[in-house]
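Only one protein chain is missing; all other protein chains are in place.
As written, the chain order gives the labels A and B, with residue 1 at the start of each chain.
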Amino acid sequence: MPGVVRGTGLTMDIEIDLVVDGTTHSLSVDTRTTLLDALRERLQVISPKKGCDHGQCGTCTVLLDGRRHLTCLALAVAHDGAEVVTAAGLGSDGLHPVQRSFLTHDGYQCGYCTPGQVCSAVGMLDEVAQGHPSHVTEDLTAEVDLDDAEIRERMSGNLCRCGAYPGILAAVREAARG
Amino acid sequence: MTEQRTRGIAPRSIGTSLDRVDGPEKVTGLAAYAVEHGADEGVSAPLSVWLVTSTIAKGRVSRVDPSRALAHPGVTAVLDHTNAPRLEQTDNGELAILQDDRVGFRGQVVALVLAETSEAAREGAALVEVSYEPEPHEAELREDNATYKPDKVNPAMETDTDEGDVDAALASAPVLVEQTYRTPYEHNNPLEPHATVAWWAEHEGREVLSMFDSTQGVHGVVQALAPMLGLEPDQVRVRAPYVGGGFGSKGEAHAHVMATVLAAQTTGGRPVRLAVTRQQMFSLTGYRTATISHMRLGAGADGRLTAIEHAVQEQTSVVREFAEQTASPTRMLYAAPHRRTSHRLARLDVAVPSWMRAPGEMPGMFAHEVAMDELAVACGLDPIVLRERNEPDLDPETGKPFNDRRLVECLRRGAERFGWADRPPEPRARLDGDWWIGTGVASATYPAMKQPGNTARVTSLEGGRYEVAIGSVDIGTGARTVLTQIAADALDVAPTDVELAIADSLLPSASVAGGSSGTSSWGSAIVAAAQLFRADHGAVPAPGLHTTASAADDPASEAYAFHSFGAVFAEARVNRWTGEVRVPRLHGVYSVGRVINPRTARSQLVGGLVMGLSAALFEESHRDPRFGHVVTQDLATYHVASHADVLDVDAEWLEESDEAFTPMGSRGIGEIGIVGTAAAVANATFHATGTRVRSLPLTADHFLE
Partner (left out) sequence: MRALDYRRPESAQEAVELVSSHPGARYLAGGSNLVDHLKLGVAAPDVLVDVSRLPLDDVEEVEGEDGAVLRIGANVRNSDLAAHPVVRSRFPVVARATLAGASGQIRNQATTAGNLLQRTRCVYFQDVTTACNKRKPGTGCSALGGYARYNAILGASAHCVTTHPSDLAVGLAAVDATVVVLGVEGERRIRLEDLHRLPGDRPEADTTLAASDLITAVELPMVDTDTRSTYAKVRDRASFAFALVSVAATLRMEGDRVGEVRIAWGGVAHKPWRARRAEAALTGGGIEEDAVRAAVDEELATATTDDGTAYKVAMVRNTTTMTLLRLAGEVRR
């Protein structure tokens, strides 16, 4: 039978490596284990939160191999060798500037969506730097002008039930201006 | 413990935007929520629990076959009504799970699967085979079945009120508004799903149950569970250091908490953890009932109300009664000599309704404030003028004077700020490109409440510092920060000299973070303890002294009706092609007593406005009466506002201090932001388009031409 056989019919456990916030972990996961559960339940990395487990809220967002990515809809086994940066690992020396802006503008209340919002904002600003357009970009061929409508649209994959959106917007706006 | 009369405190830290004391933990994600605690806190190698829920709405469980589940690698046990631990008390039909074979609603817990991993637990739950004897069920709220009159409505109000001769007044009223308004089922949907960790141990010969729970009140969980488990309250410890939102749905323990506790009873002391899935939250963790409000407003040609009638139809569950107080704000908001309110329920075979932000006021004020807008149109009056003309001198409900009723000031201040004067009186008057533009206003009100049963402890530490302890919970409101400020001012020290201990039922008793009562209730206890501490131990106490106290009731306050007020202004744009609604501006002005921390208060009020906007435009749980459960049971089909929906939303407040209510001068701010907001948006869409929509949400299909 062709193919790289990663599991066996009897045990569902597979060894994978993940680099999480700069630390390499070798861990055993079930083929069914999501990246989110691998982080939270196997590695006790609690920064990415589980809000819906179905890709509908954004609380589990991390930077996965450099891009913002949900971890609830990713199987850990498919991301063997991946590099994960969570909100806990963003700042090289204390808090990341985006995180400081969230504090300044009270861009959170309960805090549960916050790590995902922060990672999403960092990843989003990188996408803007690379010139990615969005749904609200008027001219698809022009350089992106990151106005408030652009920030809101690009952050819309991260729900906040406390309704801290105005504070998050102000925080991201400030962080974008450096 | 002593009851202490409190004195007003001089605001020093109060009134400043102290940084949230838990901010860094939250923005890094290191704050540990219910199921995120590790071995260092006693949660060592927890088993995962998964709920098996009923697929019929009414009937009996005839058989639970766990064999396939138990054969699945990693599954350690399956509990059902035949083998689950027995409870001492079973009168709370929501919490008394797995005690018999009855099924009272679709989505009820009928079995639990325990497993070494969450993957195995989930699959195990799918493999449990449950057989039923179904019975016919009723799961649809209709006008013809909502006829049951409850003994009271929440929390302990009269079901009906009737003053004067409403029918005669309506019959002779020169202007009559008679309409029916509807609000849908809504789910709180905090972003942290309800979750519990529990483990049993023996301590000095007694059983001790330890829990981390995502709850709005640790003591409330103890009080609900202990008697059912046959335990004394001091045998149960509940902690909730971080809670990812609640909005009422974590105000009481729901079935999953008991599920976790029962599962933990079977593991020989090993902790178990349970996180409810987002889908299960639509059946198990509470929701707001749908409401039907039959409004009749009678008025003179000048808009002065002569009669107000608000007849509510809504729903409760057979399993447990919950009667939303939807007409309660109608009883006190405007003057009218003839007034009548009533609540009638359909008792349905559905999940148990529960608290959701501003229960009663939110759906009730949608009806009342849209009806007022219709009355303004009928009288040819500006909606603000109409409301000014119906200001009561005394609280229409109790006959007492209002302590501080500043509704009109809120309306006027908001009008000025919003540019209301420029508003064309006629609807459908402004088209900007593809968008009809309109503005709307609504009043807001919420009762100022303090809960009994709050105690705080002040302990002197080394170096002029103090520990201030009370078992309150910060569900995101900023309680941890504002209680620090209150304690600092009450002790006349800097906030950095206060070590606040909260969120643990071992601490002095605290009431629930709900009803906009938390800060008032807990803060008053803290002030009482601090003032008594100073009286007993002076300004420079030795370390290790402590005082525990509660705030004594102030008999003078009985003379007043205490309410907060506000005015909400909305601009709506409605696309002339697609019918889509956008709300570019949503502003609230509030009278809420003294604001303790402007930064966190703004977030509370804005958060309420955003939730109101979300309810106005999007939120609706579709219960399929054929099955009995909500089929829009996730965040892709139950829409809450996203970033892109929230444009210019802001709140401000009148400078004031209400020391007749609390020694801090504050009244509570958690709910009022959502009250009236949906009505303001609905009124704005009418003004934009000329189309009057009397049901929520205001989806695009209502406005298609």
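To be clear about the criterion, a residue touches a chain if its C-beta (ideal position, glycine included) is under 8 Å from a C-beta of that chain, and two chains touch if they have at least 3 such contacts.
Model, not experiment: these values are computed from the prediction.
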{"item": "Touch criterion as defined above, residue of B:G579, B:P598 or B:G690 at the omitted chain", "value": "B:G579"}
{"item": "Candidate in contact with the missing chain, chosen from B:S17, B:N145 or B:T637", "value": "B:T637"}
{"item": "Chain not shown, touching residues in chain A", "value": "1-9, 12, 14, 31-32, 34, 53-55, 58, 61, 67-70, 72-75, 77-78, 120, 123-124, 127, 130-135, 137-138, 140-141, 152-159"}
{"item": "Residues from chain B at the interface with the omitted partner, ascending", "value": "55, 72-73, 119, 122-123, 126, 279, 433-434, 577-580, 582, 617-618, 622, 624, 626-627, 631-634, 636-637, 639, 641-645, 699-701, 704-705"}
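We take it that only the chains that are shown with their structure count from here on.
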{"item": "For chain A paired with chain B, centre-to-centre distance based on mean C-alpha positions, whole Å", "value": "29"}
{"item": "Touching residues on chain A, where the partner in the complex is chain B", "value": "11-12, 30, 32-33, 37, 40-41, 44, 46-54, 56-57, 59, 86-88, 90-91, 95, 99, 102-103, 106, 108-115, 118, 136, 149, 151-153, 155-156, 158-169"}
{"item": "Chain B to chain A touching residues, read off their complex", "value": "19-20, 22-33, 36, 38, 73, 117-120, 123, 189-193, 242-245, 247, 275, 277-278, 475-478, 599-600, 602-604, 606-611, 614, 634-636, 640-644, 646-647, 649-650"}
